[in-house]
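Let's look at chain A:
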Amino acid sequence: MLKVEGITVCYGQIPALRNVSLTVEEGELVTLIGANGAGKTTTLRAISGLLPLASGRITFEGREIGNAAPRTVLALGVAHCPEGRRVFPHLTVRENLEMGAYLRRDHQAVAQDMERLFDRFPRLKERLNQPAGTMSGGEQQMLAIARALMSRPKIVLFDEPSLGLAPNLVERTFEIVSDIRREGTTVLMVEQNAYAALDMCDRAYLLESGQVMEQGTGQAMLANDHIQRAYLGG
Partner candidate 1 sequence: QETIKIGVTQPLTGAVAASGNYVANGARVAEEVVNANGGVLGKKIQLIIEDNKSNPKEAVASAEKLIVRDKVPVLMGAWSSTFTLAVMPKLVEYGVPMVVETSSSTKITTSGNPWVFRIAPTSAMEAKSFAEKLDHFQPAIQKADFLAVNNDFGRGSADEFRKMLQAKGVKIGVTETMAPEATDLSAQLSSIKQSGGDTLFVTTGVEQITLILKQAAELRLPHRVITNGGSSSPDQLIAQAGAAADGGYFTLFFAPWFPEKAVHPTVAKTFVDGWNKKGYDFAGLTEGYRGYDGIMTIVEAIKKAGKAEPQAIRDALWTVKLDGVNGDIAFKKDGPEGKESGQNEANVYVVQVKDGKVTMP
Partner candidate 2 sequence: MSLAFDESAAPILEVREVAVHFSGLIAIASMSFAVPEGEIVSLIGPNGAGKTTAFNVITGFLKPTGGKVLFRGTDLTRLSSNRIAGLGVVRTFQRTSIFAGCTVFDNVLTGMHRQGRAETWGALLRLASVRAETERMRAAVAEILAFVGLSHRADELAGNLAYGEQRLLGIAIALAADPKLLLLDEPAAGLNPSETEAFMGVVQRIRDRGVTILLVEHDMRMVMTISDRVVVLNHGRIIAEGPPEVIRANPDVIQAYLGQGVKHAKG
């Protein structure tokens, strides 16, 4: 479904990704792990069109999307929940969610989706008219996740969705990820909570210094010595 083929991405002159390839099949949950600065975020940003490719190809459902505008990529069904929350600080919670459904025209369905998300994150409903920037870190993270789901994507790119969430909510978030998968949405997830991520995913990739070092099923990766030592603190 999503195919990244040998991409190189640079900030200025310096390459952050070198010849990275990965694939995500329809209905899969794939995670990306790696140390700080390995290039995980960069990979997701390149897929969703925020960064230009120096070389390589990205295709989604057979269509070339490397270097396409973020809007085009989203319209094809790729949603991106960015790192570090990135809610619109001066918009209210409701307006933030509306932004998530920006490209959608089916207003009634949008309203229903919003209600469903409120069931998952009741706090958001309590705070509908609060400017997002005044919410607590975790509340903002909930909002960011909910917002990404508002577009009814075919695939969601999550960049550290559990960041700053309390344990019970981390749990809830992973449940949601499982839920949406069950509903047929594909997921590509960057997660520092490597145990949980590897445990629940189908396949995983390990990035180191901008290159794919390992790949395999989640369980295989969990069992991998190197990964145990370097990333799981085992």
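The set was built so that all candidates are chains of the complex that A comes from, given by their letters.
Just so it is clear, contacts are C-beta pairs under 8 Å (C-beta built on N, C-alpha and C of every residue); 3 or more make two chains touch, one makes a residue touch a chain; residues count from 1.
Since we're looking at a predicted model, the values are computed, not measured.
J.: Given that every candidate in 1 or 2 is part of this complex, which one actually touches chain A?
T.: The candidate that touches chain A in this complex is 2.
J.: Applying the document's contact rule, which stretches of chain A touch candidate 2 when the two form their complex?
T.: 11, 33, 35-38, 41, 83-84, 123, 130, 134-139, 141-142, 160, 163-172, 174, 192-196, 199, 229-234
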